[in-house]
Structure formats: C-alpha cells, structure tokens
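Every protein chain except one is present and positioned as in the full complex.
Labels A and B are assigned to the chains in the order they are written; within every chain, residues are numbered from 1.
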Amino acid sequence: MEKVNKQFLTGHEVVVQACVDAEATHMFGYPITPGTEILSGWIKKCQEDKKLHFLQTEDEIAAGFTVCGALMAGSKAFTATAGPGTVLMQDAMGMADGMRLPFVTIIAQRGGPSSGTVIYSQQEVNLAIHGGNGEGLRLVFSPSTVEELYRLTRKAFNDAWTYRFPTVVLTDGYLLKTKQDVTLDFAGENVEPKPLVSEHTQKNIRNIYTFEQELMDELENQKKDFDEMAKTVTEFESYKVESCEELIIAHGIVGAAARDAVDELQAQGKSVGLFRPITLSPFPKDELNKLVKGVNKIMIVESSMGQLRDLVKQSLEVENKIKIEGLYKPAVGIEVEEIVELFK
Amino acid sequence: MSKDSKFCPGCGQTMILQTLYRILQEQKSEEKAVLGLDIGCSLLAWDFLPINTFQTHHGRVTATMVGFNRARPDLLSFAYTGDGGAYAIGLQSLLWAAKRNDPVTVIVANNAVYAMTGGQTAPTTMKDQKTDTSPSGYDADPVDGMKLIRSVNEKAYLARGAVNEMKDMKMYLEKAIQAQRDGNFAMVEILSFCPTNWRVKGKEMIEYVDNMKTAFPTGEF
Partner (left out) sequence: MNIKILLSGDGGQGIQLIANMICQAAFGSDFHVTSIPNYGLEQRGGVSLNFIQISDKKIVYPKFTKPDILLIMSPQAKERVVEYEKNGKLKLEIGEYEQILKENNVPRQSQNIFCLGLIAKILEEREILKKENVFELLEKKLVTKSGWEENAKSFELGTL
C-alpha cells in the first residue's frame, strides 16, 4: 500500500496506524470513552487485512489477560483503555510486571476518581507507573502532539519487545480527538516478536515464589535491567531553557500548551523555559537536575492535583532546595493564557 | 514426571495431571501442549510435567489461554484451574470463553473448598458442608458448572469425572482434546481428593468423593 506522509488525522487514527506500522497483529479490548475509537479503528483495519485480529472481550480484565496469553505465544498484542478500565487493567499488567511480558497498552486518561468524566485528565500517571502490587518498573510515554503520539506508540512496541517491560502510551481524550495535519515518519525497523513458549521450548514459567529471597533476587535483577534500559529510552524536551530563570514542567498535551506559553512569555521578555518529560518512567532525572541548577523557581502545570509534581520531587537531588510552585487543575484542560498569567 | 511433587500427599491433582500427560504422550502431542495454570493449588503444577507450563493469576487462566489460542490456534491450549478460579473469581471469563466457543480445554479440579488458603467456602461447597467461612454449614446448593456452561454453548464438550473413576476421566479428557482440535470449547470438571482440608484419609477419601457425586453426578453433559 502506498503511504502518504502528510495526512489529516485524529489522534485515534494515528494510534491505530502506529499499531499497524509496528506490525502488531492482535488487539484485545473493551469499549470505554475516550479510548473506544482505537478499538473500532483497529477493527476496521482487520476488515482490510486478514493478518490482523481482534477480540472485544467481556471486560478489561479479560482484555489484559488475553493480551498476556497472546504475548506468551509470540504475537504482538496490545490493548487500549481508560479510567476505571485502567484500574481493572492493573491485574493483567501486574502479571506482565512479574513475568516481564512486552505488554503494550494505550491509556486514554479521563477524569477520576470513579466514573468521573469521560474526556480528559492527567490523573492516571500514578496508575500507569505504580498501579501494580510491585515496584512500578514500567516504561511510560507521555506524548504531547498527534505526531508524537504516532511516534511513541510505534516505539512502545519496539521498546516493549526489546526490553520486556510493560509499556504504556499515556494519552488523553483531547489529544486522541484532535484532528490535525500530520507528517508521519514511517521509517524505522520493527523489533521481531519472539514466543516465550512454543513447540520448540519446554519451559515452566512462574510468577509466584516459595521463598521471599527468590522474589527479591528476581526484583533486583529486574531493577538492574530497568536502570540499564533507562540509559537508552529516557526522553525529554527542553524548550528555550538557555539561561532561563524560571522553569515550567509539564507533560502530555499540557506540555504543548506550555510550549506556546513559553513563546509568548519570552516575547514579553520573560526568562521562562520548559522542561517536558516524554518518558514519565523512567523519569529523565539527570537532565532535570542538570537543568535546575541555574533556575530560581519551578512551575509545575498539570491536569491533576500533583501526580507530576511528585515525580519531579522524587527526582530532584536532596540538596536541591529550589522553590516549587504549580497550577494544578485536576481533570480540567489548561489553556496557554492561564500559563502565561502565572508569570504576571 | 519432571520434579518432586509439591502437592500434599494424597492430593487428587497429581492423578489428573498424570492422566493428561499420558494422553499427550499417546497422541505424541507433548510439544504441542501448553498448560496455563490458575492460582490456587493448581499453581503447584508449574513444574510437575515436562511440557510447557506457565502460571497466570487467580481466576484469569481461561482468558489467558483464550489469548494464547488466538495467537497460536495450532497448539493445544489447556487452562488448569480449581473450582474457585473457574466458578467464582474467574466465572465471567469462563462463561464468555464458552459463549464464544473459543477452542480451549478447561480442566477444573473440584474439591469443594478453597484449598490453598486453608478450606474456605467455594462455589462448589455443598449444602450443609462446614468450612472455615461457613462454620455452621453452607446454606445453599453448589454451582453446577455443566448446566451453567451448557446454557451458553450448545457445541461445547462438557464432562464431569472423578479421580476414583480413572478410566472415564481419561476418556473425557481425550474427548475434550478432540473437541478443541475440532474448534470447540471443552471443559472437564474432575472431583478431586483434598485430604488436607477434608481432614480424612485412605478409604474415607474415596467415600467423600463418592458422596460428592450426589451433588455432582459424573458423566458427559
């Protein structure tokens, strides 16, 4: 099929395209706003290409575990979910945590707690990273534009199958519903999936241990691998940070608003830059610490009560006594003007 | 058999698993078989047989094997679970796998209690049976897995055997595997000894299972 680079597509459409281009073959999912169009979009692709498969499961729990089963068998499988679905998904993601499965999920954040609102929030950061009953060794990407959503969704499959940690593309209904002219970068190789068990293996794989020490040893190995992976996969954007006095930290679509705000603030002669973590886990710790050395104040901007702030605080070196302020608007979008206003 | 059994002495599960393995050997299908394990005493099967096995989560083995089967329909997907994993916490997935007629074989070891956690009430606990969590006797009838699954799938192969009817049990498992090969959902429930939680031994164990057959008649359904 001839590919057109410049297209006018929604976030949902680029996610589906990225999954196809990553050579994913199986989606298991349960409809939930604002992620449903990923499932229906994928099903449309399945009608065109018989190598692609889907199953609408009975709930998110089954969606997650069917993904686990397909991964065991060596298929590039994935799911997409949101809000209360992300909560249910933790059961299967926990199995993926424990057994190092290349579990890819696209999370369309919506307002919480409970059924909350159905469009938008940045409240599933903790859940994406630390939703399991373990240590939160997951790879979590937070794209800020439709183009980045494509790139990172595709990368999610490659990184998941290379490093074998559960991988999340953490997005939201605003970005998924945004329709935009995009130039998609189709280049790049896909990582080949490999089965954990097949007719050529005879493996006995467990996720429950008899002795405490066994589990601790396993976790220490996992941590070593995770830290090693961090050197390669950690991503961030520093925007107009050269000798800036104040630093905005934002992620996802709020990061896009913050970028526009920085343009406007610098046009007003203010010395404000932006640090945008693209991987929320592993967090770009070293870069942040380097950057804040010359900065007087950090301004966190997020659509949550402080889930990003907590990641930042955990990452700052102890001796760093930098002032941290913030605009915290749980489950509400943040406009460029509001960010500019913070520096009046 | 690969390693020392981790099951309690007298546990019925070793008989079920050994029977399954014998069939696979007879059919020269050991390499083709993948045995997913629920959490519960079933998890102890993880290194019991020299075939591919993996543990899943409690109640999630059926969904996992549905996913496995969809990726590799040419292999034999087995979901091995206890009665709690099948009919309580995992019922939603079991019912839907059956309703969709997913070609997987679910093997349910029914010992009428939650055994791994020390003998609490299970979906298969029988009327008036005393357990940790039903100290004055359970006051309802148990779940009948055969009727339940038949109500959502006419094509499924469904049978209930017992560890003291080995010949029939083997036949049911063989037929279940054939059903899966033919593209149908299959479930075999097997009444299994639990000497530890039943607090019985020897001949009493046989009597206990025979008594279970009043609530859980064996045969094909």
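Note that a residue touches a chain if its C-beta (ideal position, glycine included) is under 8 Å from a C-beta of that chain, and two chains touch if they have at least 3 such contacts.
Nothing here was measured: the structure is a model prediction, and the numbers come from that model.
Give the labels of the shown chains that the missing chain contacts, considering the complete complex.
Looking at the entire complex, the absent chain's contacts are A.
Considering the whole complex, which of A:Gln122, A:Ser142, A:Thr178 or A:Asn207 touches the chain not shown?
A:Thr178
Out of A:Val118, A:Val191, A:Leu219 or A:Leu316, which residue would touch the omitted chain in the full complex?
A:Val118
With respect to the chain omitted from the figure, which of A:Pro31, A:Pro84 or A:Gly333 is a touching residue?
Among A:Pro31, A:Pro84 or A:Gly333, only A:Gly333 touches the chain that is not shown.
Can you work out which residue in A:Thr145, A:Asn207, A:Thr279 or A:Ser303 touches the chain that's missing from view?
Touching the chain that is not displayed is residue A:Thr145.
Would you write out the residues of subunit A that touch the absent chain, in ascending order?
8, 33-34, 117-119, 144-145, 173-174, 177-181, 253, 256-257, 259-260, 333, 335-337
Please note the rule applied: only the chains that are shown with their structure count from here on.
For subunit B, which residues are in contact with subunit A within the complex?
The contact residues of subunit B facing subunit A are 2, 31-32, 34, 36, 39, 43, 46-47, 50-57, 60, 63-72, 75, 92-93, 95-96.
Within the complex, which stretch of subunit A touches subunit B?
Residue positions touching the partner: 25-26, 28, 53, 55, 57-59, 61-62, 64-75, 77, 91-92, 94-95, 99, 195-208.
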